[in-house]
Every structure is written in structure tokens, then in C-alpha cells.
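First the structure, which I've put down as C-alpha cells, then a few questions once you've had a look.
All protein chains but one are shown in place.
Presenting chain A:
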Amino acid sequence: MDRRHVTGPERSVAPLPAGSMNEAVATTQAQTAMFFDTQRNRQDGRTIDAMRPIFLKTGLINQASGSAYFEQNNIRVACGVYGPRQNTQAQFNENARLDCGFKFATFACDKRRQFQRDPEERELSQILIQALTPAVRLGMYPKSTIDIYVTVIQSDGWWSTLAAAITCASVALVDAGIDVIDIVTASAVLVLPDGNVVDATQQEEQALSAQPPKCHGSLVVAQLPTHNEIAHVVQTGKMTPAQLTKAIDTCLGDSAKVHSVVSYYLREAVLATEPSVLA
């Protein structure tokens, strides 16, 4: 029994949209067909190889050492970095420890989430740590911890949200002035039998994953763009090695585009505050 929150009824469920129980199977085929027209254009007007536009802002949270806000249409992610601060654990560690708290706001997804961190959020925290660690010079901060807190205000597509969170956290690390060897940028694709769908929305993910599983999977790649190195790969579903290679290439191309947006923004931000730095 949760005594720390204002509690409502013991049990509550999200209502179902009318007709969703019996017609669900029949509509998926039609829905998928609906997602792409003959020119492979999507419902929101994008082609299948186009990402949603990115909005980025640093310094949102003035109490944090560094922070960033990342928006891609309906994806809104905020990240605050606290540190490097003292590692309270007794054991000496010559490297800094990265800690990540990944949290969806309770209203961020279609289904309401709980306040307690669930296993999915813990998994996402781990993914974030693994993706960011290659870029951070942990040896510069012995005996300290760097805490990265990510809050998803709204998610639209599980994989795209993960990619957005990785990029956002990396920008927040830069804003905090933490030594990094590169900015980590990430992007997501859905792999279908006849091509890759870049930066899929929630609606697209649902419709496409309801298809008969001929050959279908998802992929998120985080890379260090200027080093031309891959920091992390998350792949699920079924795909052939050839498809995987092609999908990774697509992801690398996309995250390079994300990198150009991020570096342009950061350059402008620095120029606005300290024009002499880049002179």
C-alpha cells in the first residue's frame, strides 16, 4: 500500500476505444496500408527516410550543473546533469561513476505509468549509461559521481524516444562542462522486409508491429560522430545480417544529421554568451 502518494481507487483501467476488441485484427492490414502512400509518404507528411525536426535548448534547469531539453514534434525529453560531485561510497575509485535515472512522466505514454521506477526504466537507464560512457573522460574525475537524470515529458515511439534521450543526455553533459571526447548522437529505425522506416512514431510502431512477423525489427545506434565510432547498438526483432548492416548504415547517416544540428546549436549558444571563445 502506497502511503506516500494521494491514492485513488484500488484499481483503475484505461478505457478502450470503441470497436477495438473485435475489429482489431482486421484493421491492422488496412492501417499499415494507410501509413504509406505509393510515394512512400507517411501520415505526418514525411517520407520514410525523413526524421522529425529537432528543437534543442540547453540551460533549462538552473539548479543543475548542466541541462538540456530536446524536442522532436511530440517527443519531449528533459535532462539534468549533476556533478561531478563527491562519491559517497567508501571505496576509492580512480574513475568517475556515471549514474542515470531515467523516468517517464506518468502521463508521457498512452498508458499511465506509475511513480516508482519500473524495470523498463531501469533498463533504459542502463542503456543510457552504456551509450554515454565511451564518450566521457571518466579518468578526469576520480572519486566522484556524475548523475544524469532524464525525464520524458512525452514519448512518441519507444525507439525514437530512446534515441532522443541519449542525444539529450549527451548535450546536457556538454552543458555541464564535463570532459567528453565527443558528443554522442543516436537515431532509431524500424526495419521492415522492404525497407527501413526512420524515426517512427508510436502509431507507426504499433501498426507495423501488429503485422504478421515476416521480417521486422527495430534498431537504435548511438555513435561518436567525429571519431566515426559506434558507442552502442540496441537491436530487437528479426532481421537478416544484410538488413542489419543496411539499417546500421541508415542510423549512422541519421545520427550524423542529428550531430550537425547539435553542434550548430552548441556553437550558436557559445557564441551568444561568450563571443570571444570561438574567435
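The definition used in the following text is that a residue touches a chain if its C-beta (ideal position, glycine included) is under 8 Å from a C-beta of that chain, and two chains touch if they have at least 3 such contacts; residues count from 1.
Simple rule for what comes next: contacts and distances are computed from a predicted model.
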Query: One chain is missing here; what is its name in UniProt, given the choices "LAFE_0F02806g1_1", "DNA-directed RNA polymerase subunit", "Trafficking protein particle complex subunit" or "Ribosomal RNA-processing protein 43"?
result: "Ribosomal RNA-processing protein 43"
Field: Identified contact with the non-displayed chain, of A:Y82, A:Y141 or A:W159
entry: A:Y82
Task: Determine which one of A:Q154, A:Q206 or A:S263 touches the chain that has been left out.
output: A:Q154
- line: Those residues of chain A that touch the unshown chain are 4-9, 11-21, 60-64, 74, 76, 78-80, 82, 101, 103, 105-110, 112, 115-116, 147, 149-151, 153-156
